[in-house]
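Can you keep this structure in mind? I'll have questions shortly.
Right, chain A next:
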Amino acid sequence: MSPEIVSQLSVGGSTLVLLGGLMMLWRRGVAAHIGAFTFQSVALAATMAMVGWFAGDWQLWAVAVLLLLVKGIGIPLLLKRMGRRFGSERELEPYVNTATSLLIGGLLVLLAYIVTAPLVSVSRLPTRTGMPLAIGLVFVSLFIIISRKKALTQVLGFLMLENGIALLAVLGTHGIPIIVEIGVFLDVALGFIVMQVFVYQIHETFESIDVEQLNRLRE
Partner candidate 1 sequence: MRALFFLMVSGYATGAAASLVLGTGPLARWTSTLVAVVGAAAGLGLATGASMGGAAFSLEAPDLLASAGGLAFGLDGLGAVFLALTSLVAAPSALYGAGYSRAWDGRPVQRQAGFMLNLFLLSMSLVPLADGTLTFLLFWEGMSLSSYFLVMTEADRPEVSGAGQWYLGMTQMGLACLLGAFLLMQAGGPATFAHLRAAGAMLPAGTRDLVFVLALIGFGSKAGLIPLHVWLPRAHPAAPSHVSALMSGAMIKMGVYGLLRIGLDVLGGGPAWWGALVIGLGALSAVLGVLYALTEDDLKRLLAYSSVENIGVIVLGVGAAFLFQSLQMLPAAAFALAAALFHAVNHAAFKGLLFMGAGAVLHATGTRNMNRLGGLIRGMPWTAACFLLGSVAIAGLPPLNGFVSEWLLFQSLLPGIGAPSPLVAVLMVLALGMLALTAGLAAACFVKAFGITFLAIPRSPEAVAAHEADRSMRTGMIVLAAACLLLSVGSFVIFPRLSTVAAPLVGLPAPGPVVRAGLTLQTPDGLAQMSPVIVTVGLGLVVLVAWLAVKRFASRRPLRVGETWGCGRVVQTPRMEYTSTAFAEPLRRIFAEFYRPTEDVSIDFHPDSRYFVQSISYRSAILPWFDRYLYAPVIARIRFWSERVLTLQSGSVHAYLAYLVAALVLLLGWLVVTGQR
Partner candidate 2 sequence: MSPWLLGPVQAAVALMLAPGLVGAIRWMKARLQSRQGSPPWQPYLELRKLFAKEVVVSSNASWLFRAAPFIVFGSTVTVTLLVPLLTVPLPLGGAGDLLVVVYLLLLGTFFLALAGLDPGSPFGGMGASREMTVAALAEPTVALAIFALAWGAGSTNLGQIASRTLITPSEALAPGHVLAFAAIFLVTLAETGRLPVDNPSTHLELTMIHEAMVLEYSGRYLALIEWAAALKLLVFFSLLGNLFAPWGVASAITPGALLWAVLALALKLLALGGVIALVETHIAKLRLFRVPELLSASFILALLAVTASFLVR
């Protein structure tokens, strides 16, 4: 596996992951969003496996498999159950219509390129070319959380943000120390579970998961 092929593959993998995020911006409806997230997680796992195989680091393999199990299968199952429960609600008109949100997504990726210019110039690893896309995904997921009105969609945005950071870590450093990796994973899982509990609570008290209604605490 020569470095050129690895860099090609890593750019391809991170592009797929970024595409998952952009699909989230493009499509409406909860089922579509869950599908986009699952696709993104699988692509991320594949990229991680590829880098693991290239770097010959068994730890990356283990993390890739764990990621596939949790984010590829576990979380989407829970999301589907929540989707059935609240999916019936029509996705409200987001703050920004689809065309402009895609445009903004593109701009954010451009911004990511400018910001990560010093990173790419410093790194010598072949997988460095994918880093701007990882930062791009971070910005896109931030934009998703801001612009979408459904609590469930915001959770998905947060999960994508975590995917973006995991991708950045893999591409930039071929995997951070295992203790930290496991810790991050635990945090994300716990975070998701707690957020899920809250979404149910919001649904109970507000009869809908539209975050717009959450504006009683203001000055």
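Everything below uses one rule, namely that a contact is a pair of C-beta atoms (placed from the backbone, for glycine too) under 8 Å apart; a residue touches a chain by one contact, two chains touch by 3 or more; residues count from 1.
Behind the choice of candidates: all candidates are chains of the complex that A comes from, given by their letters.
Treat the numbers as computed from the prediction; the structure is a model and nothing was measured.
S.K.: Using the touch rule from the top, find which candidate among 1 or 2 meets chain A in this complex.
M.R.: 1
S.K.: For chain A, which residues count as touching candidate 1 in their complex?
M.R.: That would be residues 95, 111, 114-115, 118, 142-143, 145-147, 149, 154, 211-212, 214-219 of chain A.
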